[in-house]
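Mind looking over this structure? Questions follow.
The complex appears here minus one protein chain, its other protein chains still in place.
Here the chain labels run A, B and C in written order, and each chain numbers its own residues starting at 1.
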Amino acid sequence: MAQPHRISMLGTGLIGDFYTMTLQGRRGLDRVEVAYSRSEERGAAFAGRWDIPHWTTSLKEAVEHPATDTVVVGLPNDMHEEAITLAAAAGKAVLCTKPLARTAEEARRILRAVEDAGVFAGYLEDLCYTPKTLKALESVRAGAVGDVLWVRSRETHPGPHSAWFWDAAKAGGGAIVDLGCHCVEIIRSFAGKQNRPVEVMCWKDTLVHPIEAEDNAIALIKFESGAVGQFEVSWTFRGGMDLRDEVAGTEGTIWLNHFLRTGFEMFTAGGNEGYVAEKAESSRGWLFPVGDEVSELGYVDMFADMFDALDAGRQPAETFYDGYVVNAIMDACYRSAESRQWEPIELEWRGGQTAPIDRDRREFDGLTVIKDEVLPDGRRKLILKDETSGRFEDRIV
Amino acid sequence: MAQPHRISMLGTGLIGDFYTMTLQGRRGLDRVEVAYSRSEERGAAFAGRWDIPHWTTSLKEAVEHPATDTVVVGLPNDMHEEAITLAAAAGKAVLCTKPLARTAEEARRILRAVEDAGVFAGYLEDLCYTPKTLKALESVRAGAVGDVLWVRSRETHPGPHSAWFWDAAKAGGGAIVDLGCHCVEIIRSFAGKQNRPVEVMCWKDTLVHPIEAEDNAIALIKFESGAVGQFEVSWTFRGGMDLRDEVAGTEGTIWLNHFLRTGFEMFTAGGNEGYVAEKAESSRGWLFPVGDEVSELGYVDMFADMFDALDAGRQPAETFYDGYVVNAIMDACYRSAESRQWEPIELEWRGGQTAPIDRDRREFDGLTVIKDEVLPDGRRKLILKDETSGRFEDRIV
Amino acid sequence: MAQPHRISMLGTGLIGDFYTMTLQGRRGLDRVEVAYSRSEERGAAFAGRWDIPHWTTSLKEAVEHPATDTVVVGLPNDMHEEAITLAAAAGKAVLCTKPLARTAEEARRILRAVEDAGVFAGYLEDLCYTPKTLKALESVRAGAVGDVLWVRSRETHPGPHSAWFWDAAKAGGGAIVDLGCHCVEIIRSFAGKQNRPVEVMCWKDTLVHPIEAEDNAIALIKFESGAVGQFEVSWTFRGGMDLRDEVAGTEGTIWLNHFLRTGFEMFTAGGNEGYVAEKAESSRGWLFPVGDEVSELGYVDMFADMFDALDAGRQPAETFYDGYVVNAIMDACYRSAESRQWEPIELEWRGGQTAPIDRDRREFDGLTVIKDEVLPDGRRKLILKDETSGRFEDRIV
Partner (left out) sequence: MAQPHRISMLGTGLIGDFYTMTLQGRRGLDRVEVAYSRSEERGAAFAGRWDIPHWTTSLKEAVEHPATDTVVVGLPNDMHEEAITLAAAAGKAVLCTKPLARTAEEARRILRAVEDAGVFAGYLEDLCYTPKTLKALESVRAGAVGDVLWVRSRETHPGPHSAWFWDAAKAGGGAIVDLGCHCVEIIRSFAGKQNRPVEVMCWKDTLVHPIEAEDNAIALIKFESGAVGQFEVSWTFRGGMDLRDEVAGTEGTIWLNHFLRTGFEMFTAGGNEGYVAEKAESSRGWLFPVGDEVSELGYVDMFADMFDALDAGRQPAETFYDGYVVNAIMDACYRSAESRQWEPIELEWRGGQTAPIDRDRREFDGLTVIKDEVLPDGRRKLILKDETSGRFEDRIV
């Protein structure tokens, strides 16, 4: 039976709004009781906007407030460790936004803090919880695509809305840290959490913005099974927010689109003076809004899993350990971008072993069957290889 | 502040499952306490499936059970009046699935029963609450498409899953009553609830199934403003469930797709042995599942509005009066299909008056401007009409 | 073996450009040798643009010019009869743009003129020749969708580019005559050319533009087989040119999109100063250009069929008789819009007879099988009807 939870919300920016909208949006059991903001003005406005009884500019006070049992961290990356350490010390459940940390080293300290304190900890990786992703993962686990061979995850938009994201010291990097963390965990979810990420090849560059951090990056991630993940992230994309995932398996294919082409298309000649969708660039012409963003972006299912897990005494689908793995992979990305070669992923692995993708060899007439297809006229055609001579031949059978 | 509600769920078929999944699915305040089924076996299974404390085969007992304050009617159409009359007598809030009744006359009696008893009554028209529809309605109200000229609503699938739907006596008709009721209310929502539906032209036929009721129908609905609604319903569609709405206005266009093309595409070579989506016809080849069906079909937002309205002492967005209007329009559809001409919609109108769509006349050089466009080479071209001579001309300006 | 043809092109507007671009665009055998324009200036410009040796403002001279064997009519509707009569008298092959005439009466005179003269005559209904339509028709004829039940054809855009279209006297009507003629013939092609169109129900209105002719219309066309066609035409659509066809059959479904969503999507922040696609409304934001318009709109395959038919001494797929049938259906549309009821289609029918759509009745255990489906858990469920008692029941088998 679900138990109501009372929450200290740390951070009152865009993510704090999305989280609170989700938690308080629709007849839910759980409520935000305390808000923390670095700024008096934003704190007061946030508390007013969401009807939150208490707010403060003291991080410690917010975390330790007696009215709450759970701390949600929606702060800039450089403040995660401090906030989580306080929450662990206060013995409260703690849910932290992505990325968990700026580096794997920092993430490992955070992980140790909550594990030592024995508190419940959940990694708020919303995009692994989108309704489409959840159903697609179910299909993949049920064998609908066979063995997973390749996963592409793409997140690109014109750049984040707050100053600290652009400051590599506070954020820990650029588009990789901001967007790649989502992609890495989506890729891991489809490739299998038990499938060890082994090495990484990454390109990054600063192509457009006048910053030090990367505004574009692409990476390949190799898994123990032989599967390959591929992410593309950008802060220079034009046209809105592009959130797409693709999975190729031995028996099937999955294409997910979370934002720009999801069945809502609107042309408007006048400006309709208002919010269209996250990162939309225009309010005229053809627009592609999203129905219910907090649901489509996974926030609803994410918090449900977190609090259900807390009530049930089980781990959520996304744990701080997952957050740590993501940081370890991103660290390898930065090393690879520097060294210009594949780099091993260094991490304390807890996920067991995975067998290589199966390559069945089928025979026909003593020869290896390379391909078996039905021709338009109904005849069956085999492409065969003689392993002794190395010769290939077409044969109609 | 939201108050928790306890519900008597009447009916344990597909719709009862969808409703209960929605109400109890995700950390909600409200719960089903009592279930009613006509069958012992289905009642017990349903209560077990959803962890519902009480169940019964007595309609009266279920309605009057002291543990509940709200009655949800998910029964065959011919049982709505009886159930709602009992709920009204018990002084409980009552929410009724679509259609409200089999005819406008029956709907009017139902409406009077709840109004006389003074109980809260909500019409469970889920498709007016899909997240896309809610956002699109907001855009339309904000003027994004200008004056609405035309609304198309289409719902087609291979036919319903329970026997009573096919029995015209119990259902009150065929595809019009089953699916057209959704379309009519979607059309009214976009055309404006205050925009009086004036007359109807309808074609219906039984093209495929061995039944008396119609398995296909198309209707046009004319509104006081001059706007036209168009619905297409079918129980013979192949390929899944097709749920699309289109709106054309003087300043813009909206296209909504709720099911088959919403950003989730899967190819699977093997059968993945399981549920793909409501009314999906296959479990191989290219499939188009929907992420979270109860959310995409509007159930989540619908119940939130219902209980929020109840708590706030306001009317929900979909009332029993709306249900009555829908029945009045469907009655006119059946009359028109019979008479083979436009038929007036007979109803007790409470919605006020709507002005006709505005046709501005603009002049240039004393002539009426018919069209004003920019040519590919940048020149501006006018099409002009001389109202005296009736002559039309092209003019580059 | 294909024979080269030399063409007199009558008309130098948008359609003349499209036709000539098609004929001379890509290493073709056939060429325009003579152009006729009502205006000196446009004639000269056109001849220059397309490298055409002769041009004139005399219709007679253009038709009778000794260098050509074929006359292509791309003139305003009120000039078709005169031009075709001249071509027939000159003994030349004649190809006429859509619609053939302004009324069935005029079309019948035109038809008689070419039949009496014994000249080859082709009806230039390009949209029945789009590559997608051709392939879809092949699939329908091969049985891929079973019996055709319903065909929707939609053509809407913000209105035509030349003054004469808006002048009901010259054009013969508004959006029905301009766009409905395409839809009617697409519907006939899918429903079957041998399937007699029996009656029509039509709504039309002038909702936006300051003209007498209709700028919006919807019609239903009933065929002898029981199949229903539905067209939607508009000169007030916002967002480009919407060209979509949908076919529903007993065994399948076809959806064709010819313009706005065909796999070419472009976002541009700046104006790219140029032609995007026919009737595109903007050159910024999300745009949906079409690759090769003359190919996608069917012009290429249409002229190929016309000249191949001429060479082979056979009829083209679209004949003047087809044009006449289209006019007869449109005449009935106008009558129905006036009388506000179904109107019979009056025409000299040459197409034979078509059997009604087959409604097979299957039995199980002496009962009629209404539906037969596999449940998610793998069990098979029948919905059965007892024809004696009229009772329906669900049965798991």
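Keep this in mind: contacts are C-beta pairs under 8 Å (C-beta built on N, C-alpha and C of every residue); 3 or more make two chains touch, one makes a residue touch a chain.
Since we're looking at a predicted model, the values are computed, not measured.
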- prompt: Missing chain touches which shown chains?
  reply: A, B, C
Query: Which of these, C:254, C:332 or C:347, touches the one chain of the complex that we don't see?
result: C:254
Statement: By the document's definition of touch, the residue of A:142, A:207 or A:355 touching the omitted chain is A:207
- request: May I ask which residue of A:35, A:73 or A:228 touches the chain that does not appear here?
  value: A:228
- request: Write down which of B:36, B:255, B:288 or B:342 is the residue touching the left-out chain.
  value: B:288
Message: In the complete complex, the non-displayed chain touches which residues of chain B?
response: 238-240, 267-269, 281-282, 284-288
Task: Provide the residue numbers of chain A that touch the chain removed from this figure.
output: 145, 149-150, 152, 156, 158-159, 161-164, 166-167, 169, 201, 203, 205-211, 216, 218, 220, 222, 226, 228, 230, 232, 234, 236-239, 248-253, 273-275, 340-342, 357, 359, 361, 368-371, 373, 376, 378, 381, 383-385, 390-394
Query: In the full complex, which residues of chain C touch the absent chain?
result: 2, 26-30, 130-132, 134-136, 139, 142-146, 251-258, 261-270, 272-274, 289-292, 295-296, 300-301, 303-304, 307-308
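One rule holds in what follows: only the chains that are shown with their structure count from here on.
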- prompt: Distance-wise, how many Å sit between the C-alpha centres of chain B and chain C, to the nearest whole number?
  reply: 33
Field: Whole-Å separation of chain centres (CA-atom averages), chain A against chain B
entry: 35
Task: Please set out, as single numbers or ranges, the residues of chain C touching at least two other chains.
output: 238-239
